[in-house]
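Below is a slice of the complex: some chains, not all, each in place.
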Amino acid sequence: AEAVNLAEIEALGRARLDRNALEYYASGANDGHTLRANREDLATLRLRPRMLVDVSHIDTSAEVLGLPLDFPVGIAPSAFHGLAHADAERATARAAAAAGSVMTLSTFSNTPIEEVGQAAAGRLWFQLYLLRDRELSRAVIARAEASGARALVFTVDAPYLGRREANERHHFALPPHLSAPHVVSRAELAQVETDTGSQLTHYFQNLVDKAFTWNDLGWLRAQTRLPIVLKGILTAEDAELAVQHGCHVWVSNHGGRQLDTAVSAVAALPEVADAVAGRAEVYLDGGVTRGTDVLKAVALGARAVFLGRAALWGLAAGGEAGVRQTLELLRAEVRLALALSGKQNLRQVGRDLLMR
Amino acid sequence: AEAVNLAEIEALGRARLDRNALEYYASGANDGHTLRANREDLATLRLRPRMLVDVSHIDTSAEVLGLPLDFPVGIAPSAFHGLAHADAERATARAAAAAGSVMTLSTFSNTPIEEVGQAAAGRLWFQLYLLRDRELSRAVIARAEASGARALVFTVDAPYLGRREANERHHFALPPHLSAPHVVSRAELAQVETDTGSQLTHYFQNLVDKAFTWNDLGWLRAQTRLPIVLKGILTAEDAELAVQHGCHVWVSNHGGRQLDTAVSAVAALPEVADAVAGRAEVYLDGGVTRGTDVLKAVALGARAVFLGRAALWGLAAGGEAGVRQTLELLRAEVRLALALSGKQNLRQVGRDLLMR
């Protein structure tokens, strides 16, 4: 039977995963307050639809950093797609390309960016963790550019890994056939402690630069001609700083995986959008699973939203076809939500679409 | 045993239906947020009853577009009463007439309006979906007028059908013995795809005019001398436009079946009533199952409310008698609620009946 919504794809995807992978994908930090708030705060917003608008032609198209999208949804960066499917990040990239979306490849990809770049057919962004080893960072950036990435998504909310307690409890580790080719060889990885806690926590601890500040953004700027998006912004203050440093703003709390009880993404969006005031592009991720979620984010100032777990469930459920189905379902929901809201396109979606 | 409230009739009605019919009647769009909010937002409002008023005679009567009602409750249009009972829309119409109510017949009736008109004894409104085929629309309107309909209820919230996922999943379809005689022959219907998704979705998709706007209301105005009620208004902006175009306003989100997470009907009512400011009649449907619900809607500016599913449960539970019992129970509840609120009639019900 065809899945009728993303919740059904999630159920199918979960059923395919072993505990190690499932807990890695599903978990939020600590008690999961922010994880749940991401979804609940989106669902709770109430729409004010308008009637008797000509909605015979609905245009769901959007544009992010000059790249046209068939609808305002991209794939958020997530590590280790190989846990979900043998085709790993290649499958996700192909699905994103086919759906006219954009894939953000994680630094912790199981697949080298060169291969993913081919699959993505130009619809690729690259997510960067700033590594202590600046040479390695530089090399990774260069590979991303060479592979066709059109933006550098610099994740700023993870100087340390948040504490996903199920992963600590059950010693999450990459299975032997997988590695993280951008940052570590399989041989090095085999050295990382797995007897206590999560292997990823141990490894991440040493890898990532915790001292990088706004002042260091100049260095990053100098390494690349790509636009830089700061992923993980949750306050007006940081949004203002981002704009001042010439960066775009991705509102996110990392899917509730970093600081538990941090504000939900959608609750942070209005102050961020107000602070940015059109001077840069604003995106959001966190809890998006419905076409109406997309509209709400757009109404509050986001140019596009990104799917974290939703894409992973699709990948686990059916590889490339599963991600594709996820995106198609959501595109259809966005179109219908626009039509039933009396909007012909996303430019007509503003704050008056929301109650209060 | 006699049912003591509408919830008991609902239970009886549900027990009589097969899955195809039950899912069609019960479902809301997507996750059902708006479906539930309709009821919860009504139940949550708190009444401020007055005491020591002479309530020996309670007058529950109301008037809608000049038609006197025994109490301010009508039947909302719903498709396919034949799924509930062999007497279908005739039974509902007879019950409405007997109870001094008014029935709104759906474009998607299983029974021709001519027959329903006879059963309704003058207590009939007709609900119109504007069809792509203007000639067909015109013909349907003409038949409605000829059959004694006293108002044209133009449903404006359904250019596309909302996504009731249970219907998609289980391929809702009309059983072979039923048709929708106003818009399609049984032969045509047999052609409609039923292998994927809901047959109604497929059919509706092609039938209804999605390009109809405020500017086209002039055309509709020219087709009929009947008063026009716009059903599905949820904002002050659209209420203002409705009044400017000489229409009455029916606040509704289609029972939570169209845009999920749209504002609940009762939450939208105050801004609509304020915008209309007495220049047109205002009605509400969505979640009404108690006499106090009726009073709350009246207190916030509705002249009458309409029953969607409640009438269908009554029909399923007992045909004409079941609908009649539903209406009688509710009439008794309205009367008691008025008396216990210290109101002799509906004209005395204002916003000061509500807390806050």
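Labels for the chains are A and B, by order of writing; each one numbers its residues from 1.
In the analysis below, a contact is a pair of C-beta atoms (placed from the backbone, for glycine too) under 8 Å apart; a residue touches a chain by one contact, two chains touch by 3 or more.
If you're wondering where the values come from, they're calculated on a predicted model, not measured in any experiment.
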With 2 chains shown in place, count up the copies in the whole assembly for me. 4
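Note that only the chains that are shown with their structure count from here on.
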Given a C-alpha superposition of chain A onto chain B, how large is the rotation in degrees, taken in steps of 5? 90
Using mean CA coordinates as chain centres, what's the gap between chain A and chain B in Å? 42
List the residues on chain A that touch chain B in their complex, please. 1-2, 4-5, 43, 45-56, 290, 292, 296, 333, 336-337, 339-341, 352, 355
Can you name the residues of chain B that touch chain A in the complex? 30-31, 33, 37, 156-157, 159-160, 162-163, 165, 168-169, 196, 210-214, 216-217, 230, 232-235, 237-238, 241, 258-264, 267-268
